[in-house]
Every structure is written in structure tokens, then in C-alpha cells.
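Here the complex is missing a single protein chain, while all its other protein chains stay put.
Labels run A, B and C following the written order; every chain starts at residue 1.
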Amino acid sequence: MVSPAVAVLLIWMIVPLAMTIWFSFQQYNLLYPDRTGFAGIENYYYFITDFRFQPAIWNTLRLVLGVLAITTIGGILLALLLDQPFWGQGIVRLLVLAPFFVMPTVSALVWQNMFMDPVNGLFAHIAKAFGGDGYDFLGQSPLMSIIIMVAWQWLPFATLILLTALQSLDREQIEAAEMDGASVWSRFIYIILPHMTRAITVVILIQTIFILSVYAEILVTTNGGPGTASLNLPFLVYLASIVDNDVGMGAAGGVIAIILANIVAFFLMRAIGKNLEH
Amino acid sequence: MVSPAVAVLLIWMIVPLAMTIWFSFQQYNLLYPDRTGFAGIENYYYFITDFRFQPAIWNTLRLVLGVLAITTIGGILLALLLDQPFWGQGIVRLLVLAPFFVMPTVSALVWQNMFMDPVNGLFAHIAKAFGGDGYDFLGQSPLMSIIIMVAWQWLPFATLILLTALQSLDREQIEAAEMDGASVWSRFIYIILPHMTRAITVVILIQTIFILSVYAEILVTTNGGPGTASLNLPFLVYLASIVDNDVGMGAAGGVIAIILANIVAFFLMRAIGKNLEH
Amino acid sequence: MGQITLSKVVKQFGEVTVIPPLDLEINEGEFVVFVGPSGCGKSTLLRLIAGLEDTSAGSITIDGVNATDLPPAKRGLAMVFQSYALYPHMTVRKNIAFPLKMAGMSPEEQEKRVKAAAGVLNMNKLLDRRPGQLSGGQRQRVAIGRAIVREPKAFLFDEPLSNLDAALRMGMRLEITELHQRLKTTMIYVTHDQVEAMTMADKIVVLNAGRIEQAGSPLELYKNPKNIFVASFIGSPKMNFVGGQVAKYHNAATIGVRPEHVMLSTSSGPWKGTVGVAEHLGSDTFVHVNTEEAGTITARISGEVVVKHGDTVWLTPMPDKIYRFDAEGVAI
Partner (left out) sequence: MGQITLSKVVKQFGEVTVIPPLDLEINEGEFVVFVGPSGCGKSTLLRLIAGLEDTSAGSITIDGVNATDLPPAKRGLAMVFQSYALYPHMTVRKNIAFPLKMAGMSPEEQEKRVKAAAGVLNMNKLLDRRPGQLSGGQRQRVAIGRAIVREPKAFLFDEPLSNLDAALRMGMRLEITELHQRLKTTMIYVTHDQVEAMTMADKIVVLNAGRIEQAGSPLELYKNPKNIFVASFIGSPKMNFVGGQVAKYHNAATIGVRPEHVMLSTSSGPWKGTVGVAEHLGSDTFVHVNTEEAGTITARISGEVVVKHGDTVWLTPMPDKIYRFDAEGVAI
């Protein structure tokens, strides 16, 4: 009973991937429908040698690492903070999660128009109040601006997972460390941080998967520019296939993106696998 | 020590939301920068009475419900299947997860050009092999096509969560039910399904949050069309703010979207809260 | 009803033989306890009888019917699991009624039987609670209730008391024994605790590595253990074993003497030693004495003798209570 079902499953899951790979070796441009046939590694060659490819790869990495740094460190600090008993704990915990429920498009628009706008944005108003000048965030530091937007969206997720991990820490371990003479800092380094290792791994890997495919924020705000300053890999795939209408090249870019994502997926699977054993 | 930190936190989390609400009551169109000031509920009025608003709301709901139905039922079936011991279990489990690691843009392109294309798509080829005609999925049934794409992406997530829940079921409960004379079907209805209730809730709520903000797939494939046939709320917000350049109306749409998302968030928080207690 | 016969039953997991060919007869109305150290196969044996594991060879007969290939539900047995295995999302009432519902019984009849079982186990007030709201002892009782309503041919218990604390364990032990006296149904009970085996069983089956080392009444096993394994497993504190010269003198490779059969004197005796730890229980004292001749010997002293750490004492084993074992550990 199991085998045919598994086979159907494999087809359902695998065929889209196989098709992508197949098309990535085909000539297939919607603007020149007569040019078809096997293209060899031509699509890959053109995609990789495109002047936008290198910046896109670097921007993708910068974006991922930047967001991870902010959300992981910020998430740990927030989790430690929210684990303390204080008045109004329930409401604060709820509010911390709020950004997670704002749609990426909306979030990007809010940041762009209401905070980062060099004339009417909140930051500009604050700068002016102190006698400074409005800073054109999206024009001058487009990638950093996008990192801030994405990090704002993902911080609640990181906080939630890390807080859950923190709350599963056996109180007696902390007490034992206290009796063993460990200071607050030692307890954090030797007991709390090692306990959270797995949760941190999960946060990093899951976020990586999603941040690798950040797209809406870029489209809504900078459109990848100025120049290639905020262009990342998914956006380049989009440009190649939709704007340039070259499906073959888009597929090649897609394959590269999938390989990149699967390297991450490999590690994620191992971490989740360990979790399931546990 | 805790209080000022909590205050800063609140500002960080809340100000973007507050700003959105504030702008939603302002006249603020980038095409007419001289018209500013308080707009009352005008933005809301125009957004809600826009001829595209009603279809967008209905499409959003259809999209969410359609994807949820496919992923939840499919996820339960897959989880039951993958929980059986069979040869090559590890690899199949890994492959099932594959779609989760494909970026939404790439996934949309693959489906559009390689499967659903009425001339060159795989489905068209299959139809022709049986003597049929190519069906223009995205033209004829745009929303259903998008539902299939999104469901394909989210099925692995649902499967993973439900499989994890299934594996946490105490074997002795199943054995007890077996001794109590329960058939396979009775065991599923009375023991397995109730055990998975919480996991199903989590799957439904988390997916709802993400599917409410589906956007890339629509932009890449149908652009909301034909007409308003595949237009959803986040896409309408995008159209209002970016294409029509009306930030005030976009903000009003954003607020409506946030309210919708927060109704869901409320239930999600309760479910997660219960999980944390547990 | 409730006569169970195992004939040449074998259980293998892959290459590993957990139970080599094994024969066992369980009589109607008997309270049989399978006892042994962890990994001895006692739970596997119970699961074979329940039908939760398939036998690799041999046959299981229940009330004269070959049940070897019957599914668990058709064997007419009820099981109480170690984890209790209550259905967490159902009330106690629904938990107990579940087997009846599965048997297609009418709601009125279900309710009647649930009430009856609740009465027997004194838990009428708990019927509308959920398992999560119950204490360990109460859960235990619900699990037994769910077994009772089916009116099975035999009850199977898999270490049912191992999750309870000391005081509760004693009480539940008594309750299960009383239940057996009332229902007179065959019961098969698995435990690693020899005290439970001794106090509850009509017949104890001592298992070791899947083999039956000895089967018999508690006092039979206590008085006439067949080998060192049984001798050391039954009785608390453990029997003292002495080898070497002392054993040779009794024409044995090893001799054993129980703590309650060692007399302690502050003046004379064959084994001289110093008191290590003295455990005062009030009614008795367990004295651990380090002797030159016989190593560390535990003696049980009733009542008032007061000895303390470091005292020099002399021990005398009661001559007619010395067990002798050969080099293979078999009783002579």
C-alpha cells in the first residue's frame, strides 16, 4: 500500500524541480519564440557572467547575515528580558509579536514612506528637530534599509522561539550553578547559552531559508537599485524571467538559487532531525 | 532595569503600527504633494468603495481557505504515510521537504512556464498526448492556479509539523485502543486526530498569516488579473500605494490588512500560549 | 475462564532472540507475576500474550482456542499499561466507556457498566474529569476501570505501580490484590520489584534473559530457590553469598544465607567482623558487617539490640537455613 503512494508523492514533489533543471538547459525566450532547442550551459554562462550576478550574490549574503545578526542577538536579549517577571508581561509579549503579523508589502511601505522618507519620514523629522538634515536611507544605504525592514519583521519570530527554549531550561540547573558560585555572566555563558544552542540553530536556519527569498520588500522600495546596490538573487531571477522574458536564463538562475537554498536545507534537516530524535 | 528596556521595546514595536494608522487618516498622494492634511475616514472610504476591494477580500479568503484545505488534509495524509516504516524513508522525508526551500518567485515561474503554460507546459503536453487541448490555467482559472502553486510550497511545512506531532503520540495509547477493539478508522478518529488537534491549529494559523500576505506569486504570474480575478488584499495595497502613488489610501488598506491579520494573530497567540504552558 | 497456555513460544527481533522456546501454563483465576531484572523479556512475554507482538514460533492458547494469530481485540484480554495510556482528550467516563463504544454497546448499557466499574474502584466523583487533572493513583484506577468494564478473560498488568510513590504503591498493591479476590479473574502482572511479586502473586515466574529460571508460589521460591539467580532476586534485603573456604566446608561452591537467618552476638560466633552501616527501621535493624571470613554480610535483627558503626560483633548463620549452590550456581 505504501509504495505506490510514495511514488506518486515523489513525482509530485520532484517533477517541478526536474522541470526547472530541464528548462535551464533550453533556449526559451518569450521574445524570440522561434529560437528553441538545447542550450547546453549557455543559460548558466550568461546568468553567471551577467554584470548583476556578482553584486546579487554578495547582496544576498549581506542581507542574510545582516538580518541574522540583528534578529539572533536581539532575539536572545529580548528573550532574556521577557523571561523576567514584570508587570504587564502578557501584553508586552503579545505586542512584541505584532510585526510578525504585518504583511511584508505593508511593512515595506510603512518603513519607506513613514520612517525613511528623506522629507516626510519620522527619522527626517527627528533629525531636523536636532538641527540635522533628512537622510535618504533608501537612496544612500538601500541594502542597510532593507536589512532593517526585514529584521524588524523577523525579530518577533526569533524572540518567540528563543523565549520558548529559555523557558524549557530546568530551573534547578540555574540554581545548581548559583550554588557552584557562578556569576550572572558565567551562568549565561556556561548554562543558558549552551542550552539555547539548538534553538539558535533552528532560528538561524529557518530564517535563512526565508531571507534568501526576500523579494517583496525590494520590489516595493528600491527595485534593486540604485544600480545593483540592493539587488539580490531572487530579484535577479525575477528580472531575468519577467522583465527580460528569458525563461531559460530565469530557470538557470532558479537552479542556482535552489542549490544555494539546499545547502542551507541540508543543515536545517540535520538540526530538525536531531530535534525529532530528542 | 526591566522597565525602561520594556518601554524602548514597545516603541520599537509599536511606532510603525501607530504611524501606519496616522497616515491612513492623512491626505498624502505622491502625485499631488501640495494636497496634505487630515482626511478623516476618506482614505478608508475610497479604499473600501474601490471596485477592486470586494473581489480582493473574497479572493484573499478563497486563497487562504483553498490552500489551507489542500495543505491540511494533504499534510495529514502525508504524515500518516511517512510515519509508516518503509524502505528509503530518510530520503523520501528529505524530498518531501524540498518545495519549502524553493523561493516563491522561482516556484511561481516554474509553475507558470513549465506546467501551466497553455502551449509549452507539461500539462498541455499531457493533454495533447491524450488528444485534448492545452488549458490556459492562469488565464481561465487564475486564482485556482495560484492556490495550487502556494499549496505546493506549503504542503511540506504542514507535513513536517503534523509528522512531528504524530511521532509524539504515545505508542501505548494506540496499543490500548487496539486492545479496546478500535478499528484502524476508529483509532484515527478517536485517538490520532484529537492528538493532532493542536498541531493542526498551529499549522492552520501560521499558514494563514503567511498566505494572507501572498504577493510574489501574483505579481510574477497574473498581476492580479485577468480583471480582478486573482487580486488579493496585499496586492491591492501595493497597487494603491505604488502604482497609484496614494500613500494615504495604501496606509488605510494596510490598516485593514493588519486588522484582518490580527484577528488571526489573536487566535494564534492563544494556541501558542497553550503550547508554552504545556 | 482465563486459562492460558504458551507452548514453545519464541520471539525474535531481527537477529536477536529475546525469548527462546518457552512453555508456560497459567490456570484459571490465578494471579501470576512475571518478575525479573530489566531486559529479561518479561514485558515482551506479556505483549506476546496480549497480541501486541507477533510470536516468531510456537503457539498461544486461550481457553482452549488457538489465539496465536488472533488480533489483540479478539483475544478477550484487557491490559493496564505502565504509562496508563489513558486517552488524554476524553473524560474519565469516556475513557472507561471506550471499549464498550467500540464493541457497539448502547449508550444506556455503557453508562450502566461505567457506573458499576466506578463503584467498584470508588471513583464516582472523578467521572467528568480529564486524565490531566488526576493524580497518579487516580489515573491508575481509571486504567484499571477501563480494563474491568470489558469483563475480560484475563487482566494483563505491565508494571502498573512503577510511576507511583512509595506510600501510594503499598496502597494500590493491596487494592489490586483485593480486586483479584473479588473478581477471581486470571491476572498476569509484570514487575521488576520482588516485593510486589512476593506480596501479590499466587504464582511467581522468575525470568532471566527470556528463560524461566523458576516458577512457583512466593514461599516456595523463598524457601527453595533453584539457583543463585532466584535466591538473590527473591527476598529483601538480598541473601548473603559466601564462596571460598567457608563454602568448601559446606561442600558447595557458594553458600547463601538470608539476613533474617544470621544471628548477631556481641561475644562469640564463627564470623568476626566490624559493623559498617546499621540501618534502623524500628521494627528491625539491618546491620552490614565487614567480616574477615565471609566478606560483607547483612544481618537482620529484630527489636532492641543496639549496635553502631565500628562495633566488633560475631555472626552465626542458622545451620538449617544455609543454601548450598554448585559451581554453576544451581542449588544442591
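Note that in this section contacts are C-beta pairs under 8 Å (C-beta built on N, C-alpha and C of every residue); 3 or more make two chains touch, one makes a residue touch a chain.
Since this is a predicted model, take the numbers as computed values, not measurements.
Tell me the shown chains the invisible chain touches, ordered by label.
Computed over the complete complex, the missing chain touches A, C.
From the list C:222, C:241, C:271 or C:323, pick the residue that touches the absent chain.
Considering the complete complex, C:222 is the one touching the chain left out.
So which of A:19, A:191, A:206 or A:220 would be touching the chain we can't see?
A:191
Per the definition of touch given earlier, which of C:90, C:103, C:120 or C:195 contacts the omitted chain?
That would be C:195, which touches the missing chain.
Could you tell me which of C:237, C:269, C:295 or C:329 touches the chain that is not displayed?
C:237
State which residues belonging to chain A touch the missing partner chain.
Touching the missing chain: residues 170, 172-173, 175-183, 186, 190-191, 194-195, 197.
May I ask you to list the residues on chain C that touch the chain which is not drawn?
Within chain C, the residues that touch the unshown chain are 162, 165-167, 170, 173-174, 177-178, 181, 192-193, 195, 198-200, 218-219, 222-223, 234-237, 258-260, 276-277, 279-283, 286, 288, 300, 302, 306, 309.
Rule of thumb we're sticking to: only the chains that are shown with their structure count from here on.
Between the chains shown, work out who touches whom and classify the graph as line, ring, star, complete or other.
line
In terms of CA centroid distance, which chain is the most far removed from chain A?
So the farthest one, by centre of C-alpha atoms, is C.
Which of the chain pairs holds the record for C-beta pairs in contact?
Among the chain pairs, A-B has the highest number of C-beta contacts.
Distance-wise, how many Å sit between the C-alpha centres of chain A and chain B, to the nearest whole number?
17
Among all residues of chain B, which ones touch two or more of the remaining chains?
Within chain B, no residue touches at least two other chains.
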